[in-house]
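Omission of a single protein chain aside, the complex is shown with its protein chains in their original locations.
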Amino acid sequence: MAIASDQSSEEDRMTPQFEKVAEKKESRRGFLLALPSYVYLIIFFVIPLIIVLVYSFATRNRFGGTDLSGWNLESYERIAEPIVRTILFRSLWLAFLTTVICLLIAYPFAYFLATRRPAIRNVMLVFVMIPFWTNFLVRNFAWRVILGNDGPLTKTTEFLGLGTQELLFSQKAVVLGLVYGYLPFMILPLYAAIERIDGQLIEASRDLYGSAWQSFRNVLLPLSMPGVIAGSILVFIPSMGAYVTPEILGGAKTTLLGSYIVTQFLTARNWPFGAALSFVLMAIMLVGTVIYFRKGGRTL
Amino acid sequence: MRLRSQKMALRPKGVFMRKDTKLRFVAAVAAFALLAIPACGGSDDEEKASCELNEVDGDLALYNWAEYIDEEQLAEFAEEYGINATMDVYDSNEAMQPIISAGNSGYDVIVPSDYMVSILIEAKKIQPLNFDVIPNASNISDDFSGLYYDPDGSHSVPYQWGTTGIAVNTAEVGTDFPRSWGLIFDPAISGDFDGQIQLLNDPRETMGAALKYLGYSLNSTSEDELNEAKELLKSTASRLAAFNTDSADEFITQGETVIGHGYSGDMFVQFLEQDNYEDYLYFVPEEGGTRWIDNMAVVFDAPHPCTAHTFINWLLSAEQGAALSDWNYYDTPNQAALDLMAEDPDGYYDDLLDFVRDPARYAGGIESLESIEDTGEFEINFADAFVEAKG
Partner (left out) sequence: MSTAVEPRGWAKLALHINGWFVYFFFYAPIALLVLFSFSNNRNVGIWGGFTLDWYQEFFNSSNAQGALSNSVKIAVVVTFVSVILGTMSALALERFTFRGKKVFDALLYLPIIIPDVTMAVMLLLFFGEFFELLDMAFGFQLRKGFWSIVISHIAFNISFVSVVVRARLTGMDTDLEEAAVDLYASRWKAFRYVTFPQILPGIAGGALLAMTLSLDDVVITQFVTGPGWTTLPVYVFGLIRKGVTPAINSISVIMLLASMILVVLSLFAERARHSV
């Protein structure tokens, strides 16, 4: 996505003067458009972020406060401990699984939405979101009841002669809960990307390739790639940090990164370590996102 | 955390991204970050609020655990004194502490637990109470004087107290079992109920239970003892349904578990709601368990300290103390309230007394109970051991 900006410098020498002026004006416009958010984020995000960054080099004091003196790298050194690595890989795997499942469900769904009549489409999209205007804790609890010992799911499987199921308090239940929680985050950008694709293009491609799969592979998928990327990021990242769902549906039997960070801030009252963990997580995510974008950019 | 900024005003100027101003901007950010670095030492003036008895100096802002006081009771106070009373809620001491410590929270009265009181006193985040205007403090039972977290009782008064123990569904487990933590930790006793046992998702409580079972103090700061407890928990983890703090009581009445680990009042309220409530049993094992005390304290920068004192005094009266327990089913430290409940000519408090005053529920006697104390730097070891035991 950010690729467009790289081209300008190469062409600078060849562009006539008046175009340069126009370009400058354009650049100014772009800058002014970005300015309010830029300033907003610097004041209300970057400055606070610097404060915690400072904290990550400090030391937890006896009372669980943070002593801002005697700077050290202790918190960062702790990240090399094996338990942190185990937790990190476990979380990565779970988030990956959640993202792939969301993608597999959401893509055809977004396409399905996009093929409805325009008048109905928006209504259907709103009905995707409505369940999420209830409280997320309440939704998680509803799932716990559904998966529970005497829940509707067990009753159904027993009725069908499939025996009892033991989903609740397992990794599977966590993935299910995460998929439920983040599916709309995949659907929204996918729908936005697919909906704008010209139907005639697909029609033409189908005539050209003959098979639906090839037309999907060569035309639809590349054109909707921005939606796939945006959706994957919106699902993967919160899945990495999730801690309520693993607690309610997974029974907190294994520790995930989200819970681990929360534990540092709110149980061990070890803010420096919590801050250091967050920064490492953010660095991994940022690098991952950039690579993902580059890759996505190439398929475009 | 002691935050106290240097006296310095800062006004970033100019457009941020122009090249010549970039540096200035970086400097401004750095200066702001520096401002966040507190100077050493807290506020030195530890003065009691000077108030008259029953004086109100504005609305009351109470910051309390959820469902710990009836809204109507709070409204009654507001009406009696002609002010507004608002209550906001928190769900853990650790979530409340940073908000109070950051200053300017706007809250008057908070309800921290025992170990948190000592932390807040040490950090000077709660003010000494003016007992001249809290005459009802004399209603508090003598058992609650000289508590470790506030030895001279100058900064806090007890609000409610309770225990952490084991809840059992006797319809499933029977009644023939030892009143021991072994009910959770010993597969020879409870092996039949694998996958139907729950422990609190709290390092101090759960590591503490394991420590108690092993015969140690739950405030142990010995690495070896903690390691032993960690190994014990590790071998138990696979036999558990879940680690959960919020729903321990529901799990047991909904049949997800048959043996649970939880807080007394939570369990009592839950049991009483069941038609088959005599099937459920709560007890603190004979090895001992946690006894916790929640307290009322006035925030160091409370906007309305006199209203705060008046509220505390009001809540410590016999009638209000009894009303409080009757609503939240926790034990009251208020002797006058207990006496009032015991007289109870109309049988109004019957249900409550069955549970709250049943002495059989501490198998090892009240002396076997221990409060969780802040272990300073060792808190990190508790948290780590807990995570490692879960794997």
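So that you can tell them apart, the chains are marked A and B in the order they are listed, and the count of residues begins at 1 in each.
Keep this in mind: contacts are C-beta pairs under 8 Å (C-beta built on N, C-alpha and C of every residue); 3 or more make two chains touch, one makes a residue touch a chain.
Note that this is a predicted model, so its numbers are computed, not measured.
Interface note: of B:D143, B:D192, B:E273 or B:D339, the residue touching the hidden chain in the full complex is B:E273.
The residue touching the chain not shown here, chosen from A:I87, A:L178 or A:I194, is A:I194. From the options B:N201, B:S247 or B:Q320, the residue with contact to the chain not on display is B:S247. Touch with the hidden chain on the side of chain A covers residues 1-2, 4-5, 8, 26-31, 33-34, 36-38, 40-42, 44-49, 51-52, 55, 105-106, 108-109, 111-118, 122-123, 125-139, 141-143, 145-146, 148, 150-152, 180, 183-185, 188-200, 202-203, 206, 212, 223, 225-227, 229-231, 233-234, 237, 241, 258, 261-262, 265-266, 271, 274-275, 278, 281-282, 285-286, 289, 300. The chain not displayed touches chain B at residues 3, 5, 7-11, 17, 32, 35-36, 61, 63, 65-67, 71, 75, 86-91, 95, 98-99, 102-107, 245-247, 249-250, 253-254, 266, 269-270, 273.
In this text, only the chains that are shown with their structure count from here on.
Contact residues of chain B toward chain A in the complex are 1-2, 16-17, 29, 32-33, 36-38, 40, 92, 94-95, 97, 101, 119, 122-123, 201-203, 237, 240-244, 247, 254-256, 374, 376-377, 379-380, 382-384, 387-388, 390-391.
Those residues of chain A lying in contact with chain B across their complex are 31, 38-39, 42, 46-47, 50-51, 53-54, 60-66, 68-69, 83, 86-87, 148-150, 168-169, 247-248, 250-255, 260, 263-270, 273.
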